[in-house]
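The complex appears here minus one protein chain, its other protein chains still in place.
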Amino acid sequence: MRPMGLNIRDLVIDYPARRGSGATRAVDGVNLHLDRGEFVGIVGESGSGKSSIANAIMGLAPVTSGEISLGDTNLAALRGKRARHARRPLQLVMQDPFEALDPHLSVHRLVEEPLVVHKLGRSREERRTRVREALEQVGLSPAEDFEGRRPHELSGGQRQRVCVAAALIVDPHVVIADEPVSMLDVSVRAGVLHMLDASRRRGNAVLMITHDLPTAAAFCDRLIVMHQGRIVEQGTSLQVVGNPSHHYTRELLDATPALGRQSASVPGS
Amino acid sequence: MRVRDHKAAAAGLVIIVAFGLLAVLADVIAPSSIHQQVGPVFGPPSRGHVLGLDDSGADMLSLVLMGTRVSMIVGLASTVIAVAVGGVVGVLAGYFGGRVDAWLMRLTDVFLVVPILPLMIVVAALWGPSVGHAILIIGLLSWTPTARVMRSQVLATRERAFVRRAKAFGAGHMRIIWHHVFPRVRGLLVANSVIVLASAIFFEAALAFLGLESVTTTSWGTLIANAFNRAASSAGAWWAFVPPGACIALLVLGCSLVAMSFEDAGSARVPASHIFAGRLEVTRRDGQ
Partner (left out) sequence: MMGSDPLLEVRDLNVWLPAAAGGPRVHIVRDVSFTVGRGERLGVVGESGCGKSTTLLSLVGLLPARAAVSGSIRLDGVDILGGAAPRGQALDSARGRDIGVVLQSSMNTLNPVYRVGRQMLEALRPEARADTGQARARVRDLLERVGLPPRVARAFPHELSGGMRQRVAIALALAPEPKLLLADEPTTALDTIVQARVMEVLDALCAEDQMSVILVSHHLALAARFCDRLMVMYAGRAIEHAAPEKISTLSSHPYTRLLLAATADLGTRKDAVVSIPGAPPSLALAHTGCPFEPRCPERFGECADRVPPLDQIGADHHVGCFARHTKGDLA
């Protein structure tokens, strides 16, 4: 059908039994389709299975059954080197930019590494040019000032921009962002989100996993609400937020503190 | 990995480096040939021979210096073997986990429960006495602590987010191990190798003392063994065995100082005493 979208069919993820308890079903029959140029959000609380889906897509968690396919390739059936290269069009932005960057490497090395891994960029010079372009693209400008720094010399927002640059540098088709701004200060969150949105405008699909419903509603075209491993509701952001059909979605909406940026809210209760 | 106590580390390092220099320069410094009788049997320390003479009238200072060379070669070479084997086994077990880990750790357990000294004696007796054999035996039998320490550290490292991120963007296992995991545990491996060096030096002496090294080799261990075989203590010639013994003690001390000054900056702290595992003990087999 659609050539390079991401397709998930009947995905089930079980985590093996630990002492005392049986296997836990983290994801229970999830179907999901992502087209290029779409910004889709998965919202839900911890334990809803939303991060397990991200990990399964990226090959970081084992898939019990079901299909994760990119174009015609079923990623869940591939192993080893072939799986790694088949996943190049999928890139991940993780939650914690303080942990996600190897503290001993320079920004240049961190952003360059995916290029080296996928043998993109023939010469050192070509890779350097591409790294600089990627840094400029995420607003770390001038790139020359940043490429020599180590992660501890950057602010949280800058670190997350480095992660985004490292994800975008291999020209992915799908960017998976797992809570990309929850560890960041409020004042810099929008910058990172707009960057993901810009990559969507260039034709990428963006899948954002978050527990922050207002942010997801603002940036995503489509929202998927997960609860206990299942999708309980999905639709356009307007539908889900404005006219929720599932009681869990309503509960989530009620629990979300809103400020009313136009109208003043009533303090206390 | 960071150094906790700089003074102790520096002192230990000075000791180790000093012995290394002595080993390299042994034949330059040595005042006389070790094969030459330069005075009376068990001649006491004098101005000409500050450490006295041994049972064949050779200069003890020269003997100890030349012994330093052999002991250091055996110690370093077997440490390289032990640390390489232990490092590879530990990193692979910790990184891959699952079945690989289970098999490698069973193997480690087997080597760990084997009483090292008796096995060394058996192997050395079968292969015959030689410095090369001593190196192989010591090296291949003392990698287990390194493997276990490395495994636990790698286990902690492979769950870190930056390792997961490398996996997610498509890096292969070897690349992740070499570029992301190994640099994190390298310091621990260095600290560990110092401890292995200490125990290797000790085992070398033990093997030699038990007569499992060629009598024509001059090492700290053979010097002590020789002194005992020629009843140096009953002759009152303490200088025949105290200097090599003191050298062993001093080098082991130096290694311990360095090792104990290292503190793992990560969560898993590995005290040096843990790795020594209380095996530095030996009794003479003929019970004399």
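Letters A and B mark the chains as written, and numbering starts fresh at 1 in each.
Quick note on the criterion: a contact is a pair of C-beta atoms (placed from the backbone, for glycine too) under 8 Å apart; a residue touches a chain by one contact, two chains touch by 3 or more.
Keep in mind it's a predicted model, so treat the numbers as computed, not measured.
K.L.:
List the shown chains that the missing chain touches in the full complex.
P.N.:
A
K.L.:
In the complete assembly, which of A:Arg82, A:Arg124 or A:His194 touches the absent chain?
P.N.:
A:His194
K.L.:
For the chain left off this view, which of A:Arg9, A:His104, A:His211 or A:His246 is in contact with it?
P.N.:
Hidden-chain contact among the options goes to A:His211.
K.L.:
Go through chain A and note every residue touching the omitted chain.
P.N.:
45-46, 155-157, 185-191, 193-194, 197, 211-215, 217-219, 241-242, 251-262, 264-269
Throughout what follows, only the chains that are shown with their structure count from here on.
K.L.:
Report the inter-centroid distance (CA atoms only) between chain A and chain B in whole Å.
P.N.:
Inter-chain centre distance comes to 50 Å.
K.L.:
Would you tell me which residues of chain B are touching chain A in their complex?
P.N.:
Interface residues on the chain B side: 160-162, 164-172, 175, 179-180, 183.
K.L.:
Show which residues of chain A lie in contact with chain B when the two form their complex.
P.N.:
Contacts found on chain A: 58-60, 81, 84-85, 87-88, 91-92, 94, 96, 99-104, 113-114, 117-118, 163, 166-167, 170.
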